[in-house]
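Missing here is one protein chain; the remaining ones are kept as they sit in the complex.
Presenting chain A:
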(Lines give C-alpha, C1' and ligand atoms only; values in the text may rest on other atoms or scores of the structure.)
Protein backbone atom coordinates (compact mmCIF):
# COMPACT_ATOMS: atom_id res chain seq x y z
CA UNK A 1 0.00 0.00 0.00
CA UNK A 2 1.29 3.43 -0.87
CA UNK A 3 0.32 6.93 0.19
CA UNK A 4 1.19 9.38 -2.56
CA UNK A 5 1.42 13.02 -1.55
CA UNK A 6 -1.68 12.67 0.61
CA UNK A 7 -3.21 15.83 2.05
CA UNK A 8 -6.20 15.88 4.35
CA UNK A 9 -8.19 18.40 6.32
CA UNK A 10 -11.54 17.94 7.98
CA UNK A 11 -13.27 21.00 6.63
CA UNK A 12 -12.97 23.45 3.80
CA UNK A 13 -10.70 26.21 5.02
CA UNK A 14 -9.63 24.21 8.05
CA UNK A 15 -6.02 23.43 8.91
CA UNK A 16 -4.30 20.64 7.05
CA UNK A 17 -3.92 17.65 9.36
CA UNK A 18 -1.72 15.84 6.85
CA UNK A 19 0.32 17.83 4.34
CA UNK A 20 1.79 15.82 1.51
CA UNK A 21 2.37 12.46 3.17
CA UNK A 22 4.20 9.89 1.09
CA UNK A 23 4.75 6.47 2.61
CA UNK A 24 4.80 2.84 1.64
CA UNK A 25 3.96 -0.32 3.55
CA UNK A 26 4.68 -3.63 1.88
CA UNK A 27 3.26 -7.07 2.67
CA UNK A 28 5.01 -8.66 5.62
CA UNK A 29 5.89 -5.30 7.15
CA UNK A 30 4.71 -3.68 10.35
CA UNK A 31 4.93 0.04 10.93
CA UNK A 32 4.31 1.93 14.14
CA UNK A 33 2.91 5.45 13.95
CA UNK A 34 4.30 7.61 16.72
CA UNK A 35 3.68 11.20 17.62
CA UNK A 36 2.26 13.52 20.22
CA UNK A 37 -1.46 13.83 20.90
CA UNK A 38 -3.26 15.54 18.04
CA UNK A 39 -0.38 15.03 15.61
CA UNK A 40 -2.60 13.12 13.20
CA UNK A 41 -1.84 9.49 14.00
CA UNK A 42 -5.46 8.37 14.04
CA UNK A 43 -6.15 10.38 10.89
CA UNK A 44 -3.24 8.65 9.17
CA UNK A 45 -4.50 5.25 10.29
CA UNK A 46 -8.05 5.97 9.12
CA UNK A 47 -6.71 7.07 5.76
CA UNK A 48 -4.80 3.82 5.42
CA UNK A 49 -7.81 1.77 6.54
CA UNK A 50 -10.12 3.47 4.04
CA UNK A 51 -12.32 5.27 6.54
CA UNK A 52 -11.18 8.68 5.32
CA UNK A 53 -10.35 9.67 1.78
CA UNK A 54 -7.61 12.16 1.03
CA UNK A 55 -8.57 15.65 -0.07
CA UNK A 56 -5.56 15.55 -2.38
CA UNK A 57 -3.16 12.79 -3.33
CA UNK A 58 -4.15 9.16 -3.25
CA UNK A 59 -3.84 5.86 -1.46
CA UNK A 60 -3.06 3.04 -3.85
CA UNK A 61 -2.71 -0.73 -3.65
CA UNK A 62 -4.71 -0.99 -0.44
CA UNK A 63 -5.37 -4.69 0.16
CA UNK A 64 -8.91 -5.85 -0.48
CA UNK A 65 -9.52 -7.04 3.05
CA UNK A 66 -8.71 -4.50 5.73
CA UNK A 67 -9.16 -4.98 9.46
CA UNK A 68 -9.45 -1.80 11.52
CA UNK A 69 -9.41 -1.70 15.29
CA UNK A 70 -10.54 1.77 16.41
CA UNK A 71 -9.13 3.34 19.53
CA UNK A 72 -12.50 3.03 21.25
CA UNK A 73 -14.76 0.15 20.38
CA UNK A 74 -18.37 1.31 19.79
CA UNK A 75 -20.02 -0.76 22.51
CA UNK A 76 -23.33 1.13 22.49
CA UNK A 77 -25.08 -1.42 20.29
CA UNK A 78 -27.98 -3.76 21.05
CA UNK A 79 -26.18 -7.01 20.26
CA UNK A 80 -24.55 -9.76 22.24
CA UNK A 81 -20.88 -10.51 21.54
CA UNK A 82 -21.72 -13.57 19.45
CA UNK A 83 -24.47 -11.90 17.46
CA UNK A 84 -22.32 -8.85 16.79
CA UNK A 85 -19.27 -10.81 15.68
CA UNK A 86 -21.35 -13.13 13.51
CA UNK A 87 -23.02 -10.16 11.85
CA UNK A 88 -19.65 -8.50 11.26
CA UNK A 89 -18.30 -11.71 9.79
CA UNK A 90 -21.24 -11.80 7.38
CA UNK A 91 -20.73 -8.13 6.53
CA UNK A 92 -17.08 -8.94 5.81
CA UNK A 93 -18.26 -11.43 3.22
CA UNK A 94 -18.02 -14.72 5.12
CA UNK A 95 -20.70 -17.37 4.67
CA UNK A 96 -22.75 -18.32 7.70
CA UNK A 97 -20.72 -21.44 8.50
CA UNK A 98 -17.40 -19.64 7.99
CA UNK A 99 -18.58 -16.74 10.11
CA UNK A 100 -19.60 -19.10 12.91
CA UNK A 101 -16.23 -20.87 12.76
CA UNK A 102 -14.35 -17.58 12.78
CA UNK A 103 -16.37 -16.34 15.75
CA UNK A 104 -15.68 -19.58 17.64
CA UNK A 105 -11.98 -19.33 16.90
CA UNK A 106 -11.48 -15.71 17.86
CA UNK A 107 -13.69 -15.70 20.93
CA UNK A 108 -11.61 -18.63 22.13
CA UNK A 109 -8.26 -17.02 21.26
CA UNK A 110 -9.14 -13.75 22.94
CA UNK A 111 -10.72 -15.24 26.03
CA UNK A 112 -14.21 -14.05 25.12
CA UNK A 113 -15.98 -17.39 25.57
CA UNK A 114 -17.52 -16.41 28.96
CA UNK A 115 -18.84 -13.19 27.41
CA UNK A 116 -20.43 -14.61 24.26
CA UNK A 117 -23.96 -14.05 25.49
CA UNK A 118 -23.26 -10.69 27.11
CA UNK A 119 -24.62 -7.54 25.49
CA UNK A 120 -21.97 -5.17 24.20
CA UNK A 121 -22.94 -2.23 26.47
CA UNK A 122 -22.44 -4.47 29.52
CA UNK A 123 -18.82 -5.31 28.69
CA UNK A 124 -15.86 -3.76 30.46
CA UNK A 125 -13.66 -1.47 28.41
CA UNK A 126 -10.94 -4.08 28.01
CA UNK A 127 -13.35 -6.83 27.00
CA UNK A 128 -15.02 -4.54 24.51
CA UNK A 129 -11.60 -3.77 23.08
CA UNK A 130 -11.06 -7.51 22.62
CA UNK A 131 -14.31 -7.66 20.65
CA UNK A 132 -12.88 -4.88 18.51
CA UNK A 133 -9.77 -6.96 17.91
CA UNK A 134 -11.86 -10.03 17.10
CA UNK A 135 -14.02 -8.28 14.50
CA UNK A 136 -10.90 -7.15 12.65
CA UNK A 137 -9.49 -10.68 12.54
CA UNK A 138 -12.62 -12.60 11.50
CA UNK A 139 -11.52 -12.47 7.90
CA UNK A 140 -7.73 -12.58 7.72
CA UNK A 141 -6.85 -9.02 6.72
CA UNK A 142 -4.32 -8.09 4.09
CA UNK A 143 -3.87 -4.90 6.07
CA UNK A 144 -4.48 -4.70 9.80
CA UNK A 145 -4.76 -1.20 11.22
CA UNK A 146 -4.61 -0.96 15.00
CA UNK A 147 -5.28 2.34 16.73
CA UNK A 148 -3.79 2.13 20.23
CA UNK A 149 -4.64 -1.57 20.47
CA UNK A 150 -3.18 -1.96 23.95
CA UNK A 151 -5.50 0.64 25.43
CA UNK A 152 -7.63 -0.89 28.16
CA UNK A 153 -6.21 -4.39 27.83
CA UNK A 154 -4.85 -6.24 30.84
CA UNK A 155 -1.26 -7.44 30.83
CA UNK A 156 -2.15 -10.94 29.63
CA UNK A 157 -4.25 -9.60 26.75
CA UNK A 158 -1.55 -7.09 25.76
CA UNK A 159 0.68 -10.02 24.93
CA UNK A 160 -1.92 -11.23 22.44
CA UNK A 161 -1.55 -8.20 20.20
CA UNK A 162 1.94 -9.10 18.92
CA UNK A 163 0.68 -12.64 18.32
CA UNK A 164 -2.16 -11.37 16.13
CA UNK A 165 0.28 -9.12 14.29
CA UNK A 166 2.64 -12.02 13.70
CA UNK A 167 -0.24 -14.07 12.26
CA UNK A 168 -1.18 -11.34 9.83
CA UNK A 169 2.44 -10.92 8.79
CA UNK A 170 2.85 -14.67 8.38
CA UNK A 171 -0.13 -14.69 6.03
CA UNK A 172 1.53 -12.02 3.90
CA UNK A 173 -0.37 -9.09 5.34
CA UNK A 174 0.86 -5.72 6.54
CA UNK A 175 0.20 -4.06 9.87
CA UNK A 176 0.03 -0.43 10.90
CA UNK A 177 -0.12 0.38 14.61
CA UNK A 178 -0.32 3.58 16.60
CA UNK A 179 1.05 3.70 20.08
CA UNK A 180 1.73 6.27 22.73
CA UNK A 181 2.38 3.95 25.67
CA UNK A 182 5.75 2.59 24.64
CA UNK A 183 4.20 -0.81 24.01
CA UNK A 184 5.89 -1.03 20.64
CA UNK A 185 8.91 -2.56 22.35
CA UNK A 186 6.81 -5.68 21.83
CA UNK A 187 7.26 -5.27 18.08
CA UNK A 188 11.02 -5.39 17.64
CA UNK A 189 11.06 -5.51 13.86
CA UNK A 190 8.65 -2.63 13.31
CA UNK A 191 9.36 0.40 11.18
CA UNK A 192 8.78 3.64 13.01
CA UNK A 193 6.78 6.42 11.37
CA UNK A 194 6.79 9.69 13.22
CA UNK A 195 3.78 11.92 12.58
CA UNK A 196 4.52 15.59 13.20
CA UNK A 197 3.58 18.88 11.57
CA UNK A 198 1.34 17.09 9.11
CA UNK A 199 4.15 14.98 7.74
CA UNK A 200 5.26 11.41 8.24
CA UNK A 201 8.95 10.69 8.55
CA UNK A 202 10.49 7.31 8.97
CA UNK A 203 12.82 7.10 11.92
CA UNK A 204 15.62 4.72 12.63
CA UNK A 205 15.45 3.17 16.05
CA UNK A 206 18.76 4.62 17.19
CA UNK A 207 19.29 7.84 18.98
CA UNK A 208 15.80 9.28 18.65
CA UNK A 209 14.12 9.95 21.95
CA UNK A 210 10.71 10.00 20.29
CA UNK A 211 11.08 6.33 19.46
CA UNK A 212 10.40 4.01 22.35
CA UNK A 213 13.46 1.94 23.12
CA UNK A 214 14.31 -0.47 25.87
CA UNK A 215 17.65 -0.43 27.62
CA UNK A 216 18.83 -3.90 28.54
CA UNK A 217 21.82 -4.25 30.77
CA UNK A 218 23.77 -7.41 30.10
CA UNK A 219 26.69 -8.82 32.00
CA UNK A 220 29.34 -10.91 30.26
CA UNK A 221 32.71 -12.27 31.32
CA UNK A 222 35.44 -9.73 30.57
CA UNK A 223 37.11 -12.07 28.13
CA UNK A 224 33.94 -12.24 25.93
CA UNK A 225 33.13 -8.53 25.74
CA UNK A 226 34.48 -7.93 22.27
CA UNK A 227 32.66 -10.90 20.77
CA UNK A 228 29.40 -10.07 22.51
CA UNK A 229 29.48 -6.46 21.36
CA UNK A 230 30.18 -7.55 17.82
CA UNK A 231 27.30 -10.01 17.84
CA UNK A 232 24.88 -7.46 19.29
CA UNK A 233 25.84 -4.90 16.68
CA UNK A 234 25.50 -7.51 13.96
CA UNK A 235 21.96 -8.19 15.20
CA UNK A 236 21.09 -4.53 14.77
CA UNK A 237 21.28 -3.48 18.41
CA UNK A 238 22.85 -0.24 19.47
CA UNK A 239 25.54 -0.62 22.09
CA UNK A 240 25.47 2.51 24.19
CA UNK A 241 28.68 1.97 26.12
CA UNK A 242 30.92 -0.64 27.71
CA UNK A 243 31.86 -0.04 31.29
CA UNK A 244 35.30 -0.65 32.67
CA UNK A 245 35.64 -4.07 34.23
CA UNK A 246 35.20 -4.22 37.95
CA UNK A 247 37.01 -6.65 40.12
CA UNK A 248 34.73 -7.76 42.91
CA UNK A 249 36.26 -8.20 46.33
CA UNK A 250 36.97 -11.77 47.23
CA UNK A 251 34.32 -11.73 49.94
CA UNK A 252 31.71 -10.59 47.43
CA UNK A 253 32.64 -12.99 44.70
CA UNK A 254 29.68 -15.21 45.45
CA UNK A 255 27.18 -12.34 45.44
CA UNK A 256 27.19 -9.74 42.64
CA UNK A 257 27.49 -6.04 43.52
CA UNK A 258 24.36 -3.86 43.40
CA UNK A 259 23.16 -2.75 40.01
CA UNK A 260 24.63 0.49 38.71
CA UNK A 261 22.31 3.33 37.71
CA UNK A 262 20.92 3.22 34.20
CA UNK A 263 22.67 5.38 31.65
CA UNK A 264 21.12 7.50 28.91
CA UNK A 265 18.74 7.39 27.11
CA UNK A 266 16.10 8.09 29.77
CA UNK A 267 14.20 5.21 31.34
CA UNK A 268 11.53 3.58 29.23
CA UNK A 269 8.92 0.95 30.05
CA UNK A 270 10.45 -2.53 30.29
CA UNK A 271 9.55 -5.18 27.80
CA UNK A 272 7.24 -7.99 28.81
CA UNK A 273 9.97 -10.57 29.12
CA UNK A 274 12.24 -8.57 31.40
CA UNK A 275 12.94 -10.32 34.68
CA UNK A 276 11.72 -8.46 37.71
CA UNK A 277 14.98 -8.69 39.58
CA UNK A 278 17.09 -6.92 36.93
CA UNK A 279 20.05 -8.38 35.10
CA UNK A 280 22.76 -10.43 36.75
CA UNK A 281 26.27 -9.01 36.67
CA UNK A 282 29.75 -10.34 36.75
CA UNK A 283 32.92 -9.13 35.17
CA UNK A 284 32.24 -6.43 32.65
CA UNK A 285 28.88 -4.82 31.98
CA UNK A 286 27.52 -3.31 28.79
CA UNK A 287 24.22 -1.51 28.08
CA UNK A 288 22.36 -2.24 24.93
CA UNK A 289 19.47 -0.39 23.43
CA UNK A 290 17.17 -2.12 21.02
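Simple rule for what comes next: contacts are C-beta pairs under 8 Å (C-beta built on N, C-alpha and C of every residue); 3 or more make two chains touch, one makes a residue touch a chain; residues count from 1.
Note that contacts and distances are computed from a predicted model.
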Seminar exercise, completed: Choosing from "ABC-2 type transport system permease protein", "GntR family transcriptional regulator", "Acyl carrier protein" or "Peptidoglycan glycosyltransferase", the absent chain's UniProt record names it "ABC-2 type transport system permease protein"
Seminar exercise, completed: Where A:1, A:66, A:134 or A:240 are the choices, the one touching the absent chain is A:66
Exercise. Just one of A:60, A:91, A:113 or A:226 touches the chain that is missing; which is it?
Worked result: A:91
Exercise. Where the complex has a chain not shown, which of A:52, A:112, A:133 or A:232 is the residue touching it?
Worked result: A:52
Problem set entry | Chain not shown: contacting residue from A:74, A:114 or A:189 | A:74
Exercise. Which residue, A:107, A:135 or A:228, contacts the hidden chain when the whole complex is considered?
Worked result: A:135
Seminar exercise, completed: Missing-chain contacts on chain A, rising order, are 10, 46, 49-53, 55, 66-68, 70, 72-74, 76-79, 87-88, 90-93, 135
